[in-house]
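Only a single protein chain was left out; the remaining protein chains are all shown in position.
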Amino acid sequence: MDYCPHTSDDIARMQAVLGIKSLDDLFADIPRKFRLDGLPGVPAPLSEQETLSFMQALAAKNTLPRVTLTGAGAYAHYIPAVVGHLVGRAEFYTAYTPYQAEISQGLLQAIYEYQTMIAHLTGTEIANASLYDGASAAAEAAMLCAKMSDRPRLVVARSVHPHYRQVLQTYAWANGCSVTEVPYRASGRVDLPALAALLDQDVAAVIVQSPNFFGCLEEIRPLADETHRCGALLVAAFTDGTGLGILKPAGACGADFVVGEGQSFGNPMNYGGPYLGIFAAREKYLRRIPGRLAGATVDKNGRRGFVLTLQTREQHIRREKATSNICSNEALCALAACVYLAALGKNLARLARLNVDKAQYLKNRLADLAGWSEVFSAPGYNEFTLRCPDARAANERLAAEGIVGGYDLRADYPELDGALVLCATELLSREDMDRVAQILKS
Amino acid sequence: MDYCPHTSDDIARMQAVLGIKSLDDLFADIPRKFRLDGLPGVPAPLSEQETLSFMQALAAKNTLPRVTLTGAGAYAHYIPAVVGHLVGRAEFYTAYTPYQAEISQGLLQAIYEYQTMIAHLTGTEIANASLYDGASAAAEAAMLCAKMSDRPRLVVARSVHPHYRQVLQTYAWANGCSVTEVPYRASGRVDLPALAALLDQDVAAVIVQSPNFFGCLEEIRPLADETHRCGALLVAAFTDGTGLGILKPAGACGADFVVGEGQSFGNPMNYGGPYLGIFAAREKYLRRIPGRLAGATVDKNGRRGFVLTLQTREQHIRREKATSNICSNEALCALAACVYLAALGKNLARLARLNVDKAQYLKNRLADLAGWSEVFSAPGYNEFTLRCPDARAANERLAAEGIVGGYDLRADYPELDGALVLCATELLSREDMDRVAQILKS
Amino acid sequence: MQLIFEISKPGRAAADVPAGDVPAVSLEDVIGASFMREELDLPEVSETDLVRHYTSLSRRNFGVDLGFYPLGSCTMKYNPKINENVAALPGFTGLHPAAPEAFARGNLELLFDMQRLLCAIFGMADFTLQPAAGAHGELTGVMMIRKYFEKKGEKRRRILIPDAAHGTNPASGALCGFETVTLGSNAEGGVDLRRLDALMTEDVAALMLTNPNTLGLFERNIEEVARVVHDRGGLLYGDGANANAFLGKTRPGDLGFDVIQLNLHKTFSTPHGGGGPGSGPVGVGEKLTDFLPVPRIVPCEAGLRWSSDFPDTIGRVRAFYGNFSVIVKAYSYLRSLGAAGLIRAAEMAVLNANYIKEKLKPSFDLPYDRICMHECVFSGSRQVALSGVHTTDIAKRLIDFGYHPPTIYFPLIVAEAIMIEPTETESKETLDAFCDAMAAIAREAEENPQRVKDAPLSTPVGRLDEVLAARKPDVCWSKPKA
Partner (left out) sequence: MQLIFEISKPGRAAADVPAGDVPAVSLEDVIGASFMREELDLPEVSETDLVRHYTSLSRRNFGVDLGFYPLGSCTMKYNPKINENVAALPGFTGLHPAAPEAFARGNLELLFDMQRLLCAIFGMADFTLQPAAGAHGELTGVMMIRKYFEKKGEKRRRILIPDAAHGTNPASGALCGFETVTLGSNAEGGVDLRRLDALMTEDVAALMLTNPNTLGLFERNIEEVARVVHDRGGLLYGDGANANAFLGKTRPGDLGFDVIQLNLHKTFSTPHGGGGPGSGPVGVGEKLTDFLPVPRIVPCEAGLRWSSDFPDTIGRVRAFYGNFSVIVKAYSYLRSLGAAGLIRAAEMAVLNANYIKEKLKPSFDLPYDRICMHECVFSGSRQVALSGVHTTDIAKRLIDFGYHPPTIYFPLIVAEAIMIEPTETESKETLDAFCDAMAAIAREAEENPQRVKDAPLSTPVGRLDEVLAARKPDVCWSKPKA
């Protein structure tokens, strides 16, 4: 199946207009020796019916777990049916970046609404229209701090999501910045004295996460104070965004940038993407931040309308001097987040409470098992870290029952070998959790 | 979950406007002794998430067959992805009958397009906007013949779908008409001499189907001639509409009414509904037919537009003198059919050819099995009737492999005990069919 | 806009067909040339153009998802999206209706439980889910009445139908071979007991009553009405299309109805699909259960199965079992609302209708000024008298304000009727804005009647010539001669 509507007659008539004899003439600029004849290695076309069967067969090779106990940067939440119906409106999803505002008011207004919700949720004044994902958003924030301050060092908490730290490392290296890790304490939180010891005039930013990768809530205010003392900026990430329904956001505790993964807001897990990088900041950085921004303005009759604004920050205008290279972002995921948040409204707090209840239940059930115990003492949201007799065996036992177990910390934190980070959301029923305990007990 | 947006404050303010103290006051007209307090027997509300899990669990109690070999009035066809996307546009599916034309041009035009396609496919001049299903469409056509002619008898071929005959019987009885069955011959076709013998001046209509329930093509022209000889009218049904991609339609062979089930055109099997009754007729019956009709007209500036027309046939104007009682029809299914037919275009012929190829293959494979043989000699489209050693056992063996077998004729045609009507569509692969043969062989 | 035929071009197609994996046969050999059609004149368009065409058409159509749709008697409530998702589960969509019961355990359970719940909500002994829409349910119900008397050996040729009844009621009666007799309403819009007394003869099989009726009014004398009908040996038929008004407040079975049809698409919130599909279950009291259409679901060892073994059945009214996937949506809706949600739906639907009635009273004539149920009926007579602006004009003008017009010129017993059914899913803000628009149009009718008569002004086509459409019917496009 191809999707080219031309009939052979169309092609003949168009060739006549162009004065060419064959379609090959159109490719005359490609030096002959480099011209291909066919595409070896690429299979023959499939009809639509065949495509569907083929892809269904592929999807069926996956095992869809009934229960997922891993969070660790991607969260299994219920997505209200409205989200898909609205995001699936063709006018939204078959559009591109709203460069021409008058014909794109729908998306521009929705993004403006999204920005507003995110700024509020994160406790900041401004938010952009999304970056690629939480990890790259954290990296972009850190690079921005480095650029603004012209300082070469970044300090990141070891309790930050390993992927975030790895992406940060990559971006930092490419920009000639160094990254130092600050350890965590027995509570699971950043070691504040250790941080203080690491900070100096060369540090551009401190990057922390709360709840952190272990599920523990950080005390942002003292971290911010300490960070600011040396003139550095605090980039605070979060894990599962639904927690913001009840948790005090980092923006309200002195963070300069709040970043995180927005997948929890109405986007399926999709084996890792597309997700959306939430990027929020203090107002004073408005003209420095990366990414698109929708802004309100008026037309000549004074009617409110929305445009992409402050585009002079962006690559298509400022090129190498742009605040980032980002062009396509995750607009549709941001739209899903916007619809999700508008659908939940204040029920986001109820949802978050339910997540806490479930996590507490699961934690208590598992911590009761012989050889299982909590690793950290700091309170958390819907994730927690448990040490157990044999983490790998536990996960294998769960997998055998079609359950995705906890996140095994061994590879990323050798010092925490034997520990699992587990996550409970509203999708887990008490029955599910009892069953998990049962499986792990026997 | 309920979907009432009022807050308690809203309700209080509205009650104040009405001057009532309690919502109960609104139900004062219901005699007190009949007032309910609660709804015993009806369960408590479910949240959306719970509703989904509950319904998923119910759906999971069904066994989705990999292969379906039954046609018999509902056909497993591939539905191009576009159909669902377009029919799923909220403007279409959340509307109702386009009583107010100016705000409903989309549906009206689509129905007009549907009518045009159906009239062409059936070889008639006109078609309505759909009736409930093929069976009731056949019954409506027969009742219309009876009413127009004031004749009390209907003659139906025994080779017509049993459900169609049963529905016809019900409608006829209710209207004081009698129904006589005309037998089929060894070819599988209507016994023409027997029909001739049954016809007289009391017969309003003869109802046949081609391909008929056994999968055999009827010779419509002689049936029409015979029918018309006594002044009766011929109502010709079809089975799987995709056959019309290659088959000469009854409307081109003298039938007065062509009716049938339109499900094949882009509507899922859905365990039986919603489907759509196709109803097409000779032009002269335009003002007598049941159902909605979209018609072209102009606005005061001469722009083409569409309206529901000839509404004086309908119940909301003519009440007991209406041509039918139908009000809601199957508009969305008709829209799906319209989009499906427009998507296929001339490929409907290719699809029909493929169905014939598959049916021939399956028939040959099965007829090769020991004890299996063709019952009828007349050619067919994608269904055929085979006699086999033990029809029930054959179906059970297939069911054990997750395959829906053929339609067992025993109940509806005791004289054909041991015979199955089988159907092959483009969804069956050669592998599937070989497997079926393998299962039935062993 | 162009028709799909007008953008067709030979050689294009949006949907392809797989290549064969079995030998291609010669159709001439296998079927015979005389059975083959000569031409296949369907539109030929690319997928791009197909999608644009029907997407653009959709944008010329108004649905509940775009705005307020107070089409009286049609219960255009907002339809929760979850029910669409549920009905689209492959487990529900993919099964052939003739598949053995062992494949359909979930479906059978769903249908059976739906019947049970409808019995509980409406106080009936049993339900059939076979009819495809409300009118189909009426026909089914009237057929059962016919059968009942046939069985009893009574010849009753007539059915009484109030003048306020929906057109489907007399049409269904007639389609079932009855003579329909119109029963005039009394001054307060209800059954005129004296006339009922006079007309309810031995020849009358049933009274077909819509309650609340098409004026949106509950029959206060229902007990007396039922008594009269039953005393004379008749049956009481209930058109339950307006059941949204009394869910959990009263039960037709308790009120004396022997048979009712429901409109699931209305009361149980399945999208109306631009005119269908619907679903019209019929509930019956004990007297009539033997006559229910077949097949029916019966318990068996393996759980549930289909049975047609009911000798007194009226037979079948449709192939297979009804509009299954509509029933799935309705069932999902019913389960998510639960008892409390159904009751609240009725309360809010009635509250909303009364609120509109109260707010529009100053602007329009209200022929029956009493508490209404789920809808209210105004008359545009004042406007006709004052400025020659008719109800149609008001309706068309509403379009310019962003609303779907109410039902108009129905019920027939109200001159220039404007029948408004807000439903329970609308907010106070929406109702207020709508009432403001109606009041504004009433003012405009006085101040600038021509503007109202010229409406709609905001639509892709202006007011369409329906007379021309009926006089020179064009219901099927034909290719212009080359």
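Note that the chains are named A, B and C in the order they appear, and that numbering of residues resets to 1 at the start of each chain.
Just so it is clear, a contact is a pair of C-beta atoms (placed from the backbone, for glycine too) under 8 Å apart; a residue touches a chain by one contact, two chains touch by 3 or more.
No experiment lies behind these values; they were computed from the predicted model shown.
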Chains in view that touch the one left out, judged over the entire complex: A, B, C
Touch with the omitted chain, as defined above, among A:Ala224, A:Leu244, A:Val375 or A:Leu440: A:Leu244
Candidate in contact with the missing chain, chosen from A:Ser178, A:Thr297 or A:Gln438: A:Thr297
Selected residue (touches chain absent from view) among A:Tyr112, A:Phe214 or A:Phe238: A:Tyr112
Touch list for chain C against the chain that is not drawn: 7, 9, 12, 46-49, 51-52, 55-56, 59, 65-67, 78, 80-81, 425-427, 429-430
Contact footprint on chain B, counting only the chain that is left out: 1, 3-5, 7-9, 47-50, 80-82, 84-85, 90
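As a working rule, only the chains that are shown with their structure count from here on.
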Chain separated most widely from chain B, comparing mean CA positions: A
Inter-chain centre distance, chain A versus chain C - centres from mean C-alpha coordinates, in Å: 46
Chain B-chain C separation of Cα centroids, rounded to whole Å: 19
Touching two or more other chains - residue numbers and ranges from chain A: 48-49, 80-81, 85, 90
Residues of chain C touching at least two other chains: 12, 15-18, 45, 47, 51, 55, 80, 82, 84-85
